[in-house]
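Have a look at this one.
One protein chain omitted, others in place.
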Amino acid sequence: MPSPAPTVAELAERFSLGVRGDATARIRGVGTLANAGKDQLAFLANPRYRGQLDDSTAAAVVMRAADAEGFGGTALVAEDPYTAFAKIAAVFEVVPVRQPGVHPMADIHADAVVDPAAHVGAFSSIGAGSRVEAGAFVGPGCIVGENCVIGAGSELLARVTLVTRVRLGQRVRIHPGAVIGADGFGLAMDAGRWIKVPQLGGVVIGDDCEIGANTCIDRGAIEDTVLEEDVRLDNLIQVGHNVRIGAHTAMAGCVAIAGSARIGRYCMIAGGAGIAGHLEICDRVVVTAMSLVSSSIREPGEYSSGTGLMDNRSWRRNAARFRQLDRMARQLRDQEPKDDTQ
Amino acid sequence: MPSPAPTVAELAERFSLGVRGDATARIRGVGTLANAGKDQLAFLANPRYRGQLDDSTAAAVVMRAADAEGFGGTALVAEDPYTAFAKIAAVFEVVPVRQPGVHPMADIHADAVVDPAAHVGAFSSIGAGSRVEAGAFVGPGCIVGENCVIGAGSELLARVTLVTRVRLGQRVRIHPGAVIGADGFGLAMDAGRWIKVPQLGGVVIGDDCEIGANTCIDRGAIEDTVLEEDVRLDNLIQVGHNVRIGAHTAMAGCVAIAGSARIGRYCMIAGGAGIAGHLEICDRVVVTAMSLVSSSIREPGEYSSGTGLMDNRSWRRNAARFRQLDRMARQLRDQEPKDDTQ
Partner (left out) sequence: MPSPAPTVAELAERFSLGVRGDATARIRGVGTLANAGKDQLAFLANPRYRGQLDDSTAAAVVMRAADAEGFGGTALVAEDPYTAFAKIAAVFEVVPVRQPGVHPMADIHADAVVDPAAHVGAFSSIGAGSRVEAGAFVGPGCIVGENCVIGAGSELLARVTLVTRVRLGQRVRIHPGAVIGADGFGLAMDAGRWIKVPQLGGVVIGDDCEIGANTCIDRGAIEDTVLEEDVRLDNLIQVGHNVRIGAHTAMAGCVAIAGSARIGRYCMIAGGAGIAGHLEICDRVVVTAMSLVSSSIREPGEYSSGTGLMDNRSWRRNAARFRQLDRMARQLRDQEPKDDTQ
């Protein structure tokens, strides 16, 4: 634990950063480039905000060496300023102290096991056959069903539901409203009515995963739905049954993934994108916002669908022509000079 | 209740299926084609997985007659293997026993009625004028407001909210986090500020409907929002006020339906699709993933919008041209030979 007001020099040493300017300034918190006070640290990572640098009143700014050239203030120089800032900001984060123990208004099943070094909050219930390991935190209003495991140091912040057969690794962090392990959407038509396909699998979530608020991850039909380690999901994401998401993949809000899709490692799926079922996406794929992946992707790279935004009048005109596009293409093809090589 | 390890012959007889191969094998569970063990049953329905058939170590596989031709193992032959499998898998499902009764940490309003053969779990509350019928299950953490009905055999799995005036038929199944009967989004502008349009209606949900995790169904403004029988909604779906959804229609995750849309029977709406308000969709319409229905559909069939996925560089080039599409079309039109019949 550093002093509550480390100097720039102390931060530079602790986080292996370079310094330009006054290394003796004391830092008492963090702020934005635009609004940081005279004892606060700011950062510059996104070039969009470079214009705010010269007017910044921050005590010091974390930035790349190239941005530090000619900067008149104090710079902490980092190869990746955002990562460096993340680490420094953690120094100033005040985290509420969490006492181990079970709240008197919690409901623990006789066949559940709660480690004495775990916390279970008010109005939470832990079902038969479930286990809460040491250092785990189950906040208020959480429902943990049968046969779940909450690994050491994992956190259900509040009002999280683990339905059944959900196994969390260590240091998993789940935000309020998330529902993990609900029935997959398995239906079969029988004589004009739907019948339910039993969902006999579970959900396995690897170490260091993070699951956003109101995100849903269904349990598998036969085998498990799987998130490998260090997967990061934002809010309001839907993960269908038997999906597998590779380690270190991150997804922004409102992504929807249909059943049995397999997604690689180190992928980045932007907000509102959709991924159809029963396909594969290889490692290191980027999908841009609101794009639909409807077949497998076998090469790393960035992928998109959709059209750009237009004023509505222009859009109407162009969208009307989209309906004629095949006819237009055939007309153009007919105009092409004919030769034997085509 | 069958024996815990029925033979293939016993399953064939019980579910009216054909058999090829060894009918004496005992089945102790179900598995995937790829991973089923020697005492497990698998199925082949999606042709995508046909290549896994020959290597399968399953004791028997449910499949179509055509797929069974030349198959060396044991086949249970079905017209619809997925439906047959769904029924057989239910034999092996272990469902937790649910005792009738009200948990001591539940809060039942003096003017609510809970049938003695119903269950109300911990941290659940039942409001004034509401009724929980025989065999209904209200899991932990559910909030049922005023004047709701939970029909016989219906289940609120956990942490479900019925806000007010929500009537569920029989055998309705609602997954965690769903919110049924919240205010419809009714606003009117008055002197530069929004005022709220009172939402005086309710929600009526027919027998055998299923509502996914974190799905929202708003109550009607004047009349009710209605789901007919056997409607199946996946997770994170938004159903606006006064929508009507016909019997046996199914919708995948993240569909959004604006107010007063009327959707027919036996429709299939794929994930992430959007349906605008005040329109009608006839029976037996399929809408593909992430398509937007912006006007009524009067013919059964499959409908789509959007563009296909491309590598981002190609996409940028083509999307830029979409902005010029009307100009391109006019240029092409000017090139067409003029004649009197046009």
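The letters A and B name the chains in turn, as written, and every chain counts its residues from 1.
Going forward, contacts are C-beta pairs under 8 Å (C-beta built on N, C-alpha and C of every residue); 3 or more make two chains touch, one makes a residue touch a chain.
Please read all numbers here as calculations on a predicted model, not as lab measurements.
**Q** Where the complex has a chain not shown, which of A:Phe85, A:Phe137, A:Trp194 or A:Tyr303 is the residue touching it?
**A** Considering the complete complex, A:Phe85 is the one touching the chain left out.
**Q** Determine which one of B:Leu168, B:Ala182, B:Val204 or B:Ile245 touches the chain that has been left out.
**A** Per the contact definition at the top, the residue touching the missing chain is B:Ala182.
**Q** For chain A, enumerate the residues touching the unshown chain of the complex.
**A** So the residues of chain A touching the unseen chain are 30-32, 35, 46, 48, 80, 82-83, 85-87, 89-90, 92-93, 96, 103, 105, 121-123, 139-141, 157-159, 175-177, 208, 210, 212-214, 230, 232, 234-236, 248, 250, 252-254, 271-272, 289-290, 306-313, 315-316, 319-320, 322-326, 328-329, 332, 335-336.
**Q** Considering the whole complex, not just the chains shown, which residues of chain B touch the missing one?
**A** 105, 107, 123, 125, 128, 141, 143, 145-146, 159, 161, 163, 177, 179, 182-183, 185-190, 192-198, 200, 214, 216, 218, 222-223, 236, 238, 240, 254, 256, 258, 272, 274, 276, 278, 286, 288, 290-295, 297, 299, 301-308, 310, 314, 317-318, 320-322, 324-325, 328, 331-332, 335
Convention: only the chains that are shown with their structure count from here on.
**Q** Roughly how big is the turn, in degrees to the nearest 5, that lines up chain A with chain B by CA atoms?
**A** 120
**Q** Need the CA-centroid distance for the pair chain A / chain B, whole Å please.
**A** Between these chains, centre-to-centre, one finds 25 Å.
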